[in-house]
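Apart from one protein chain that is not included, each protein chain of the complex appears where it belongs.
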Amino acid sequence: MFLRIDRLPVELPASPEVDPIAAKNVQELLGGRFGEMSTLMNYTYQSFNMRGRDKIKPFYSLITNIAAEEGGHIEIVSAAINSCLNGPRTEMEQKDSFPLDEVPDGAFGGHYIAAAQTALPVDSRGMPWTGDYVFSSGNLILDLLHNFFLENGARTQKLRVYQMTQNKAARMMLGYLFVRGGVHALAYAKALESLTGVDMKKMLPIPNIGNANFPEARQFMERGIHMQLYRFSPNDYKECASIWNGAATAEYIEGLGGKTELEFVDAPPSGGNLVNLAGIASSFAPNYAPEEIFEIANKLYAKAKNK
Amino acid sequence: MFLRIDRLPVELPASPEVDPIAAKNVQELLGGRFGEMSTLMNYTYQSFNMRGRDKIKPFYSLITNIAAEEGGHIEIVSAAINSCLNGPRTEMEQKDSFPLDEVPDGAFGGHYIAAAQTALPVDSRGMPWTGDYVFSSGNLILDLLHNFFLENGARTQKLRVYQMTQNKAARMMLGYLFVRGGVHALAYAKALESLTGVDMKKMLPIPNIGNANFPEARQFMERGIHMQLYRFSPNDYKECASIWNGAATAEYIEGLGGKTELEFVDAPPSGGNLVNLAGIASSFAPNYAPEEIFEIANKLYAKAKNK
Amino acid sequence: MFLRIDRLPVELPASPEVDPIAAKNVQELLGGRFGEMSTLMNYTYQSFNMRGRDKIKPFYSLITNIAAEEGGHIEIVSAAINSCLNGPRTEMEQKDSFPLDEVPDGAFGGHYIAAAQTALPVDSRGMPWTGDYVFSSGNLILDLLHNFFLENGARTQKLRVYQMTQNKAARMMLGYLFVRGGVHALAYAKALESLTGVDMKKMLPIPNIGNANFPEARQFMERGIHMQLYRFSPNDYKECASIWNGAATAEYIEGLGGKTELEFVDAPPSGGNLVNLAGIASSFAPNYAPEEIFEIANKLYAKAKNK
Amino acid sequence: MFLRIDRLPVELPASPEVDPIAAKNVQELLGGRFGEMSTLMNYTYQSFNMRGRDKIKPFYSLITNIAAEEGGHIEIVSAAINSCLNGPRTEMEQKDSFPLDEVPDGAFGGHYIAAAQTALPVDSRGMPWTGDYVFSSGNLILDLLHNFFLENGARTQKLRVYQMTQNKAARMMLGYLFVRGGVHALAYAKALESLTGVDMKKMLPIPNIGNANFPEARQFMERGIHMQLYRFSPNDYKECASIWNGAATAEYIEGLGGKTELEFVDAPPSGGNLVNLAGIASSFAPNYAPEEIFEIANKLYAKAKNK
Amino acid sequence: MFLRIDRLPVELPASPEVDPIAAKNVQELLGGRFGEMSTLMNYTYQSFNMRGRDKIKPFYSLITNIAAEEGGHIEIVSAAINSCLNGPRTEMEQKDSFPLDEVPDGAFGGHYIAAAQTALPVDSRGMPWTGDYVFSSGNLILDLLHNFFLENGARTQKLRVYQMTQNKAARMMLGYLFVRGGVHALAYAKALESLTGVDMKKMLPIPNIGNANFPEARQFMERGIHMQLYRFSPNDYKECASIWNGAATAEYIEGLGGKTELEFVDAPPSGGNLVNLAGIASSFAPNYAPEEIFEIANKLYAKAKNK
Partner (left out) sequence: MFLRIDRLPVELPASPEVDPIAAKNVQELLGGRFGEMSTLMNYTYQSFNMRGRDKIKPFYSLITNIAAEEGGHIEIVSAAINSCLNGPRTEMEQKDSFPLDEVPDGAFGGHYIAAAQTALPVDSRGMPWTGDYVFSSGNLILDLLHNFFLENGARTQKLRVYQMTQNKAARMMLGYLFVRGGVHALAYAKALESLTGVDMKKMLPIPNIGNANFPEARQFMERGIHMQLYRFSPNDYKECASIWNGAATAEYIEGLGGKTELEFVDAPPSGGNLVNLAGIASSFAPNYAPEEIFEIANKLYAKAKNK
């Protein structure tokens, strides 16, 4: 079973302008083959399907716990897309404004026609994420090798989208995910090493440019977030500690100082506030004239409280 | 963010035989247009994307909280598929057994070739679930109408798959989801009614056969599970109570006696044990000769414990 | 069987300029999940597949007759796309003009490379309409609920595309379809109400902005077209009258005056002229130097007439 | 615009048994690349998109008129699928019968789970028909060459499905479509010949086995149906006569005697009765206990008649 | 089996500027339904699957040998796309340049995010080439008719992309493929004529504008390349000569003078140099700081040579 916490993994700044092209590119990182829908669903199905789970608990717990973290990653990528599409708007858009008329030619039409300027589980072409992106072979070593590859493929694409945008909300999300993806890649490398003796972590980072080169990532490293694997469960998955432990290499630490030991944190991160999205009357979201439903919601809430 | 609990919503019996055809049909309920991947992702993206969230908290909380429950539903449908594929096997299959040679002609090849006899996010054709199944229009009434339709479409397909199989694991899962889907359909009906004044619940059940007719569902109704909306969060989404409350109609209660008031339960259900899946050497899951990785896992675990 | 009439449901003005971006956006309303291909094919397959047809003739006739009208809707949306792509050109484009060189970056390439600047059954991404958009469950109430949802989803997307373009041809088509879609939504609401007692029409319009707010729609309402269901058959489907009758609500009439009773018209509308599309030599449509085929066609025609 | 007639092109016998495998194979001829959805939509979009229509009326009318006939072809292929799935059942299936439990392993699950044992716009894999099957290049000769190829590809696949089934309903439909497809192939051959001078009809039939070899087709040829192009419009498309005229070759006549001149018939065929589909309670089609909706329909109808 | 030669069919000029829009449009000719992936794979699978091969060697050899040539065509179209994306860059891009930030709005995101500014087997929408584009019916006449149609459809789309770009690299590739595609269309026409007596070549060119009108094609015709079918095998497929022989028609020669007899050349063309692609540090291709891997490659090479 799953629980939900009404917090983002980390708070995002408002996008200083409406930026549909950044939103379109960031979609690749949500619904593309190497997007967060893929990391989430690959690890989730591997966790559902693992054979001999009781006998390989450390590996089961690692994959399952990372799967749980990835839920927050589809959330934060969606939030970044929503920030890009929303820009700095905080007030309900006027009914007689026609903002939809200013859509740039290269925007993703679905953002406007289908989704009232919010995220969809599609890639930068607008093509949907598909279950065929899920690899769940049942062979533990092959699944881990896949996951190691997937994390590095995802990192490469994130680095490129970073190059393609100056958007503050997008880059903050990217900086955070560079760091968390780095944790996951290292975790899978360590799992593979324990099983095969092959020192996969020596291959990292792929591409060969460290996270500390990116200010949006560096700030999180300075807080030690690259050393921490969180536990995303009230009581389970403590066996991750048997893989995520020991000293990090100098290369991984990137000369930043601070902690040198990997740390399994017994809780999720405290996280940040969700992105607030103003209503847009001309997109009919949450409605053309939503005052009535605001009032209904208010009354329902009041009545429930008074009970 | 999301947390994970290492429990199924409800425990499933072992399937008394290997039943790949049931497994194939149940896939429709996982990865089809009306499968649990769809309910999960529709509500999840609607929750990510809701505009004016602060002003419509009861509706936001309802959709978000149900989304969290749906995570457990992809898990239990996957578990049912895995039970069907696994049958009563509890011991590691011998290396020199060639069980793959006995696959029935109409089986889904991917279960054997790709997934070591476990579930995949695909439908009964083997076609992948796709993000194009997600509807997130931003218009609150339209999204709720969609969700009401989706729950009823999902119920109809589940009822038909029930007719197509006698498999105990599959039917137990179905009975539980008939009941939980019924809760969700009613919840969306109540939300729509509060917003539009239209008495949608009068339309239920669709099709016009009550859950109590199915013994696997009736047992859960006798425990009052159809009256309860659980809260799937450590601290959030309490505003659901402002929609999920009041007396249920006689039709909804189906003459079963017991509770007559809808109840918002301040916790997830206690749930049941996960399905255990024996290793299969001839499918190389978790490996051809997995003793070595069992031992490695054991050592890692011991070492971690001793720290 | 089907017959064809060489008329559009309503005549469209020429687009005052070549407008490939409007054409791309309008494609969503032709080949998207909520496009006219979907309304056409959903109702058509429901009509092919209805069980117990003889016993539920009013519902069968309603769905089948609306299906027939939808054929004219894929035609008029295609005509609007063609107008956008064609602009005011009435003469054959010169052979040595290279108009294809002025395609805006965000245009849909298929309009130019595949289709000689005309419509295709694809959505605004260029992704094809697919048969998976068809819902034909065989359960009458569920199919009607689907159709009610589909019409409202289609309306929402049309309203947004309206916001995204000032193109006269596109907006005239949209105005007409706002009105006809409104008729269909109300017809399905009335059918559902007769079967379940639920007053679905109270939910309309979705979104909560009336058609009369849009001048291109209002003109058709002033002619009473929102009160009329046409019969699209030489002799059949007269049973629609048993559902489409009675007084319309004040909300539906939108204070426009005129007729107050719904009317089943015993013929299709008289319609308007088809859009004329000039040849384009540099797109080789109908050919690079089409004079020869014009002459052949002329001779064939003359010979046939003289017989 | 389009009109609908509540008749099939030709009446089909009931299938003597429930035959889901035949139904699955026949789906290829409905929703496959060479299925009737493809012929229908190819010609329909070519008719919407034709440039210089006024100057090439004979070709425009030919394509448009054949497009109208193809509407009846998706109908009759659907009817054949429905016959195969329905078998000889004429009474409503009992509620406590569980016919869904007897589905053969290789059946198409969607027929049972989604569509209550009726047709869907998908191919024999269950994959949906897609708009990417539509070819509408705007170049008249290329479009006609495509259509000629499409008809021959469709014939080849139909001949093979004929080989794969003994089902009477399927074979009757096939026999009729061998003949009508032969008319269309010849019509496109004649159109191409008039434009290019190339004697395409000499290539026919592809494959090189005549329709008269198949008793289900031969009966229609004996009635002269292979010599007739029908006009599917109240008033339009008379220009077809300028292409469809003259003597047929001996090869085309296949030594059957009878008419030797091609004939343009100024009306659609009289057609046959629609296939009747019994309700199936256990599939909830039209409902689980449909008596209530039968009664409602009856009352509506009575009330409408009495007005 | 297949061999590879490290040469392009013909050398391409560098693109004078970075031109991602041309690159996107040219993708249609690589991965679209009528792209070179389609010609390659259609003929390749027809060659794998041909029944009675020994008895129809001339046709087998023709299709197989053209299939081999098409391998070079996916290569040259990819090279043209790469030239468009690369422009005149010959030096490794600096690490701190952020060229990805200058991507035009309408570019294909995959070129930047997935492929480091190189080609992918997708069409101009970014949708992947699919195996469903392969037609391999086993009927020799139908397969040849398909191939004839495919070549003409491919030509039409190439002519349109030519109209859409002034890019020198793209147009050089197009000029060459106009000529080679012309050879293939004529070869299939001759094969069909030998089998059916129908003079298909009279239909050419489609569209009715000769290759000699395009300077980039004319230069190759002046060298007689339109008269030559090359043999792409060390020893096989000599039977092509029995179809590709005889005098070409005046229309085919287009008044260019030179050779008048078709010629089967007993070798592949000498070809031209491959396109050189500079590294791009900011795309991490071949790496962020590739000096190390350059050095490794160098050492490996030196060591191997010294052995």
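The first chain written gets the first letter, and so on, giving A, B, C, D and E; residue counts start at 1 in each chain.
Just so we're on the same page, a contact is a pair of C-beta atoms (placed from the backbone, for glycine too) under 8 Å apart; a residue touches a chain by one contact, two chains touch by 3 or more.
Note that the structure is predicted; figures quoted are calculated from it, not measured.
Under the touch definition stated at the start, the shown chains contacted by the missing one in the entire complex are A, B, D, E. Of the listed positions D:44, D:64 or D:124, the one in contact with the omitted chain in the full complex is D:124.
Within the complete assembly, E:286 is the residue of E:13, E:104 or E:286 that touches the hidden chain.
Interface note for the absent chain: among E:15, E:39 or E:137, the touching residue is E:137. Contacts to the hidden chain, counted on chain B, fall at residues 98-101, 103-110, 112-114, 116, 125-127, 282-284, 287-289, 292. The chain not displayed touches chain D at residues 21, 24-25, 28, 32, 104-107, 124-125, 127, 156-157, 159-161, 163-166, 207-209. Taking the complete complex into account, residues 1-9, 31, 37, 41, 44-45, 48-59, 64-65, 67-68, 71-72, 74-75, 78-79, 82, 92, 114-122, 128-134, 136-141, 194-195, 232-237, 239, 241-243, 245, 268-269, 271, 274, 276-280, 283-287, 290, 293-294, 296-298, 300-301, 303-305, 307 of chain E touch the chain not shown.
What we mean here is this: only the chains that are shown with their structure count from here on.
In summary, the chains found to touch both chain B and chain D are C. The most central chain, judged by C-alpha centres against the centre of all protein C-alpha atoms, is C. Taking each chain's centre as the mean of its C-alpha atoms, chain B lies 49 Å from chain E. For this pair, chain A with chain E, the centres built from the Cα atoms lie 40 Å apart. Shared interface positions of chain C, i.e. residues touching 2 or more other chains, are given as 104-107, 114, 125, 127, 132, 137, 139, 141, 156, 207-208, 283-284, 287.
Under the stated contact rule, the graph of chain-to-chain touches falls outside the line, ring, star and complete shapes.
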